[in-house]
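Everything below concerns the one structure shown next.
A single protein chain has been removed from this complex, and every other one stays in its place.
We call the chains A, B and C, going by the order they appear; numbering starts again at 1 in every chain.
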Amino acid sequence: MPRFEPKNPNYRAVVTATFAAQQAMRTLGISIARLEPGEVDLTMAYSAEFTQQNGFVHAGIITAGLDTACGIAAFTLMPGDADILTVEFKTNLLAPAKGKRFFFRANVVRPGRTLTFCEARAFAEEDGRETLVASMTGTLMAMMPR
Amino acid sequence: MPRFEPKNPNYRAVVTATFAAQQAMRTLGISIARLEPGEVDLTMAYSAEFTQQNGFVHAGIITAGLDTACGIAAFTLMPGDADILTVEFKTNLLAPAKGKRFFFRANVVRPGRTLTFCEARAFAEEDGRETLVASMTGTLMAMMPR
Amino acid sequence: MPRFEPKNPNYRAVVTATFAAQQAMRTLGISIARLEPGEVDLTMAYSAEFTQQNGFVHAGIITAGLDTACGIAAFTLMPGDADILTVEFKTNLLAPAKGKRFFFRANVVRPGRTLTFCEARAFAEEDGRETLVASMTGTLMAMMPR
Partner (left out) sequence: MPRFEPKNPNYRAVVTATFAAQQAMRTLGISIARLEPGEVDLTMAYSAEFTQQNGFVHAGIITAGLDTACGIAAFTLMPGDADILTVEFKTNLLAPAKGKRFFFRANVVRPGRTLTFCEARAFAEEDGRETLVASMTGTLMAMMPR
């Protein structure tokens, strides 16, 4: 597992402030559980409000957690004055998103000046047992001020 | 543009009931604007509750709309007793999701007995002008009762 | 279908020279059948040398045609001194790549200064009938000289 050196020593403050500014994360009840350079775990409690027709969490909501996890992981390695945007991601849905709690774990695979490539996995937890429910790979872009 | 013949003459009732059973769609304020065999338009008003750090709609929420649009489009062509699940999708984010209203337009490209391949696009509308903000391709799977 | 204005009036010469410099295209027997700003059709004859275990053309070879088609389509809209590289693509395989001749048709969906988003489709032709065998969406990047 590669370990990364953050360009911005103050990365933690910048990243958590940006995360806090995402109203979607508050609405979905997603919070940061762990944050390291190039790595993040997010967590979310089950809520019936975000389910599909079988009572499982909607794939788009799982994707919102995975995408934010990728963004946060990538953002820890960017310069302090960069903004970040998602270029693309693919989600593979591997099992029903059925559980009491969900974890979104992302890590940077290859950081770059402009583009950063990340992987993330979503797990559902129930009765202390975790199930892999989805996998994402995505490309994030650093936007530098002119 | 290919036109498709639904296997289930009653597809409209089955599909709208399944959509209505998705609490996530209600929570996100997404509704069906147009429904034809293999084609659907969904619509969603802007809400600050689902934004990222720049006040644009979060990529995961855009993806929730696109994924549901693909699912609905695919589901119109499935047998009446099938359930549906998403296998995978890729979203490419093409412009900030900035607007008063959003549209998610999906169509089936290739239906299959087990797997159906769909495309969808998300548009942001503001002052009567639409901007393409995201594109999805995805694979949906029909689950038949044993 | 959006039409695009090339930044480089001499785009045709640059693009065809770059294509001609791809030894992989010569080895695979792929050539340009049509070239317009933001659009290209490539064509390839069937060759048993590039087949998988059932005698169909290998998905990787189909992808090579689709990727090059996306690259060429994107490259027509880039400045004359740019180089191009592929960031990512997804291929969905929709039918066996079985035919006498294959076509790879790509078009730019959204050009950008740095990133361009393209779509492409692969068709197999046999007895004058075309079958859609694969679909790609991809992101291409312009590399400018320092």
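Please note the rule applied: a residue touches a chain if its C-beta (ideal position, glycine included) is under 8 Å from a C-beta of that chain, and two chains touch if they have at least 3 such contacts.
Note that the structure is a prediction, hence the values are computed from the model and not measured.
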| item | value |
| --- | --- |
| Selected from C:I32, C:I61 or C:L77 as touching the chain missing from the view | C:I61 |
| Hidden partner interface residues of chain A, rising order | 90, 92, 94-95, 109-110, 117, 119, 132, 135, 137, 139 |
| Contact set of chain B toward the excluded chain (per top definition) | 87-88, 90, 114-115, 139, 141 |
| Chain C, residues in touch with the chain not shown (by the definition above) | 18-19, 21-24, 27, 48-54, 57-61, 63-68, 83, 85-93 |
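Basically, only the chains that are shown with their structure count from here on.
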| item | value |
| --- | --- |
| Relative to chain C, chain with the most remote C-alpha centre | A |
| Top chain pair, ranked by number of contacting C-beta pairs | A-B |
| Centre-to-centre distance between chain B and chain A (centres being mean Cα positions), rounded to whole Å | 23 |
| Euclidean distance of C-alpha centroids - chain A vs chain C, Å | 32 |
| Chain A, residues touching no fewer than two other chains | 87-88, 90 |
